[in-house]
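Entry: subunit A
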Amino acid sequence: MIRIENLSKSFTLHNQGGAVIEVLRGAALSVAPGECVALTGASGAGKSTLMRMIWGNYRAASGQILVGGLDVAQASPREIIALRRDRLGYVSQFLRVVPRVPTRRVVAEPLLALGMGEAEAIARAEGLLSTLNIPERLWSLSPTTFSGGEQQRVNIARGFAHPYPALLLDEPTASLDAVNREVVLGLIAAAKARGAALIGIFHDEAARARVADRAVDVTAFTPARAA
Partner candidate 1 sequence: MTEAYSFAYLDESTKRMIRRTLLKALAVPGYQVPFASREMPMPYGWGTGGVQVTAACLVPEDVLKVIDQGADDTTNAVSIRRFFQRTAGVAVTEHTTEASLIQTRHRIPEAPLKEGQILIYQVPIPEPLRFLEPRESETRKMHALEEYGLMHVKLYEDIARHGAIATSYGYPVKVEGRYVMDPSPIPKFDNPKLSGNPAIQLFGAGRESRIHALPPYTRVVNLDFEDHPFEPTKADAACDLCGATTSYLDEVIMDDAGGRMFCCSDTDFCATRRAAGHAGRLAPGGEAA
Partner candidate 2 sequence: MSALLQVEGLEKRYGARIGCTGVSFDLFPGEVLGIVGESGSGKSTLLACLAGHLAADSGQILYRGRDLGAMAEPERRVLARTEWAFVHQNPRDGLRMGVSAGANVGERLMAVGARHYGAIRAAAEDWLGRVEIDPGRIDDRPRAFSGGMQQRLQIARNLVTAPRLVLMDEPTGGLDVSVQARLLDLLRALVREMGLGVIIVTHDLAVARLLADRLMVMKDGRVIEAGLTDQVLDDPQAAYTQLLVSSVLQV
């Protein structure tokens, strides 16, 4: 479902004397349907960079990122937008939403974008919020005012609203209490069971051990840095 070959990435900082920072070289990785692969490596090794390249907001210097047959490294913006709409989900660490939009609408938005009717989309969103123990009194409020843990659960609910065949998870269990951590791990297991291909970053080693089928250490793709 996801296959990465010979991927490299560098940043050119034009406004800092044109400094070129090489962050990835020769990255390769493949995830089958129903499989969860954890990215590991020290902080700064390039886990988040790799994930963003798969998501498409970081451009590849060279190589291939095949997601459901589309090479994200070469795809047009329009193709990536379509990919994100129906095939590739992303639970990021940060909740980025239009202020004032009620939580139930934030979670329903991916479904509405797919053309699902308002009532059905809201119902599914509310089901997920309930599963993730977001109190009902918060559903009509904007999540911008929520605590870190609540925001993260809203983010997770939105990421799991549609059964994407490929899903990226960036620290999905960080800052969650034991109960909600269990809920999220259950959602991940269910996604695997329905055949989704998952890539995750988990600092929570126990969680990683529970859901990841294998780990890929991105340090192997990190070019040696000049001191």
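Quick note on selection: all candidates are chains of the complex that A comes from, given by their letters.
Everything below uses one rule, namely that a residue touches a chain if its C-beta (ideal position, glycine included) is under 8 Å from a C-beta of that chain, and two chains touch if they have at least 3 such contacts; residues count from 1.
What you are looking at is a predicted structure, and each value in this text was computed from that prediction instead of being measured.
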Practice problem: Would you mind flagging which of 1 or 2 touches subunit A in the complex? | Solution: 2
Quiz item: Can you list the subunit A residues touching candidate 2 in their complex?
Solution: 11-15, 52, 56-59, 77-78, 80-81, 96, 98-101, 112-113
